[in-house]
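Only a single protein chain was left out; the remaining protein chains are all shown in position.
Just so it is clear, A and B label the chains in written order, and each chain counts residues from 1 on its own.
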Amino acid sequence: MLMELFDRLFPINRSITGEGVRQSLSILNEVVPISQREYPSGTECFDWTVPKEWNVKAAYVKDGQGRTLIDFADNNLHLMGYSIPFRGYVTRTELMEHLHTKPELPNAIPYMMSYYKENWGFCVEHNRLHEFTDDRYEVMIDSELKEGHMTFGEGYIKGSSDKEILLSTYVCHPSMAINELSGPLVQTMIYRYLLQKENPKYSYRFLYLPETIGSLLYLSLHGEELKQNVVAGYVVTCVGHGESFTYKKSKRADTLADKAAIHVLKQSGKPYTIVDWNPFGSDERQYCSQGFKLPVGSLMRTMYGEYPEYHTSLDNRELISDEAMQETVQMYIDLIETLEANETYECTHIHGEPKLDKRGLYPYMGGTRTKAEKHRILAITNLIAFSDGSHDLIDIAEKLNVSGKDLREAANLLEQSGLLRNIKEIRYDLATLMG
Amino acid sequence: MLMELFDRLFPINRSITGEGVRQSLSILNEVVPISQREYPSGTECFDWTVPKEWNVKAAYVKDGQGRTLIDFADNNLHLMGYSIPFRGYVTRTELMEHLHTKPELPNAIPYMMSYYKENWGFCVEHNRLHEFTDDRYEVMIDSELKEGHMTFGEGYIKGSSDKEILLSTYVCHPSMAINELSGPLVQTMIYRYLLQKENPKYSYRFLYLPETIGSLLYLSLHGEELKQNVVAGYVVTCVGHGESFTYKKSKRADTLADKAAIHVLKQSGKPYTIVDWNPFGSDERQYCSQGFKLPVGSLMRTMYGEYPEYHTSLDNRELISDEAMQETVQMYIDLIETLEANETYECTHIHGEPKLDKRGLYPYMGGTRTKAEKHRILAITNLIAFSDGSHDLIDIAEKLNVSGKDLREAANLLEQSGLLRNIKEIRYDLATLMG
Partner (left out) sequence: MLMELFDRLFPINRSITGEGVRQSLSILNEVVPISQREYPSGTECFDWTVPKEWNVKAAYVKDGQGRTLIDFADNNLHLMGYSIPFRGYVTRTELMEHLHTKPELPNAIPYMMSYYKENWGFCVEHNRLHEFTDDRYEVMIDSELKEGHMTFGEGYIKGSSDKEILLSTYVCHPSMAINELSGPLVQTMIYRYLLQKENPKYSYRFLYLPETIGSLLYLSLHGEELKQNVVAGYVVTCVGHGESFTYKKSKRADTLADKAAIHVLKQSGKPYTIVDWNPFGSDERQYCSQGFKLPVGSLMRTMYGEYPEYHTSLDNRELISDEAMQETVQMYIDLIETLEANETYECTHIHGEPKLDKRGLYPYMGGTRTKAEKHRILAITNLIAFSDGSHDLIDIAEKLNVSGKDLREAANLLEQSGLLRNIKEIRYDLATLMG
């Protein structure tokens, strides 16, 4: 299903506004319910303004003999994003001022855009520059920049709590594969999984945004609600290829989002890299800005800027794989299930150890134990010892080097027997912090 | 003396109650004064209840021909602890349900008990199972489970201060050597040393308990006093063999008990291992429970579970050595003397360095110094520099990589000269903690 969706989405000319976004969201809406929300050009979002809506019918460059050298119909990367309408003849010198190549990757069409300054341009493979020998060229850009709308997609699953987990990806990139179609595809599969999950504890929000301006718009509309409700969030991007995972921490670095992601990666046994938050990347830049400081990181595979084909036409179907995307979906599911299972307890019996055997939680007879018994006893005794309201299941699992969600069964047993009380929200132990 | 005591104590059938405990405590009482305290069966201690008192006269299993296959008189490990009285004939199948072996150690009689659920059982070497070929066996257990008492031993030395150092060991294990006769033996030697010490600063409490239920009983009787008074405590167990020392930290991990033990091990130059507190082990489980959080760790040699003979008949005289026990006694004495010597001072002269030569604390003439002079100057100048009420002698010794008790002489000189004032209790410097 992933690759079929990919093949339908890939050719569409997406940008931060325009029909391409709407078409892409409609296709994904066949799989999961995505509301399309629209805000008019000129809408202010903090320091930024929603730009005009951009759509393209056709664009080409022809040489003196009328031969088509560049055609938007061949690859929508040929036209610089947000190119204004233009029709006329230009000299070679004039053309060259509007022609962009990437010399270090001569077979690639680079990805260029000029959202906030009116301009036009074409992008072409560097090793095709030799074809541009004529003195005069016909340039035709049948595009439109109008007072229209910016569109973004949103999905929401209501859980038992208003506290929510946020997944955010972006739908503004034209025909590229890792960055970006892998993000919306993977996010959609996670969303589909969660639709089928019974009684989720958390609510889930799925944003499909134009990058940067979209998250700024969303924050300007709902930032205070997100501050209130988001317990963990992840930007889903660059999830289509690579041997290992990359987790980029939230700016606060010590949030539940970070703790859970690093725990799950560690327990997965798969290779991974942790990188600090920095102001290069995607919408975690906005989510983590000083006014919001949301607990939002980004769980990726090989990330933006770390593979040579980044932001060029070579970032295409050949680079990604269904397998890598499925593996990422599974890692996100593990992460979400760990967050779902995670709770903070305090032990109700604090003077010495409670007597476990009389509650059926411990074998009556001393002696050797099976491995399963040992694991259960390990979980139970450590939960009792460390559940003091300032350690959640993930913290205790880290001490034992086991998976946090694997402690939940023992925690349930202990809660049923009255030995643990779920305190809902972690309490930081000031005395411990102060030494 | 240690091995003589060992040989008298080893054959006694100890359990968490019964005559074996009383006899063992009486033998140790020949060396140091140990009060025997008794609490009746049924006494509640938090979540637990003192069980019936158990004593055994005889127990055996005979085959169809009347040949004795198992005899409690040969080794008290043959009878499962707290086996109820039983006399009768059983089939082979019935017997097998009550017969315990340890397949991975086929020559060992395993150590089994069922304190809190009425049952009977025998333990035998796994490689003797082939002897049990008959269909019918005579089983005789002349034991008694009565409303009696639980007994524990206590010793106390009153020091200048009510603040106390707690040593705790256990006396509930039948005929085994490392775990456990080494603990009571080593603790008794430390106790004997302290009886001879003049004017100890701290008071000392020595507990000889049935494991778990004994410390729970003691905490239920005196837990609040221990919280008030104990500045450092150690569970003395598994101190009879091994190349290196093991220190298991208290749950709080940063107490004076931990700091001093790790400091002394480091300064000893001997090999050692530090392990975190965890809810497997001995009575530090109860002392460190959330309601008490006592500063109690455990200084051991090779610890429980880390040697293959653990909890079997192979944990016997051959494994332990007088030498290893004496070495442990000496390490505990070093630790105690370090705690005795440890004090916290503040310098009375804080504006620049005080002039030491006019107080006879520094040579008048600049130039080269002997090694002893250098050490004395090192101690004096660092004590003056770092004695600010938030660093004790051990802290300052750690900076200098010397032994804390070796700083005491210089500290005394400085106190006599009025340059240091003993502030009795360490003050944590909030400003420093807050960076």
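The rule is short, and it goes like this: a residue touches a chain if its C-beta (ideal position, glycine included) is under 8 Å from a C-beta of that chain, and two chains touch if they have at least 3 such contacts.
Nothing here was measured: the structure is a model prediction, and the numbers come from that model.
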| item | value |
| --- | --- |
| Identified contact with the non-displayed chain, of A:Arg14, A:His78 or A:Lys251 | A:Lys251 |
| Which of A:His100, A:Arg128, A:His222 or A:Arg359 contacts the chain that the document leaves out | A:His100 |
| Hidden partner chain, touching residue among B:Arg192, B:Lys355 or B:Lys424 | B:Lys355 |
| From A:Thr133, A:Gln290, A:Thr370 or A:Asn401, residue that would touch the chain that is not displayed | A:Gln290 |
| Contacting the left-out chain in the complete assembly, out of A:Cys45, A:Val236, A:Ile384 or A:Ala397 | A:Cys45 |
| Omitted-chain contact residue, chosen from A:Leu79, A:Leu99, A:Met112 or A:Ala261 | A:Met112 |
| Residue numbers in chain A that touch the chain omitted from display | 45-48, 80-81, 100, 102, 110-117, 119, 121, 212, 215-216, 219-220, 223, 251, 254, 276, 278-280, 285-286, 289-292, 428, 430, 433 |
| Touch list for chain B against the chain that is not drawn | 347, 349-355, 357-358, 364-368, 381-382, 384-385, 388, 399, 434-435 |
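Rule of thumb we're sticking to: only the chains that are shown with their structure count from here on.
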| item | value |
| --- | --- |
| Geometric centre distance via CA averages, chain B-chain A, whole Å | 54 |
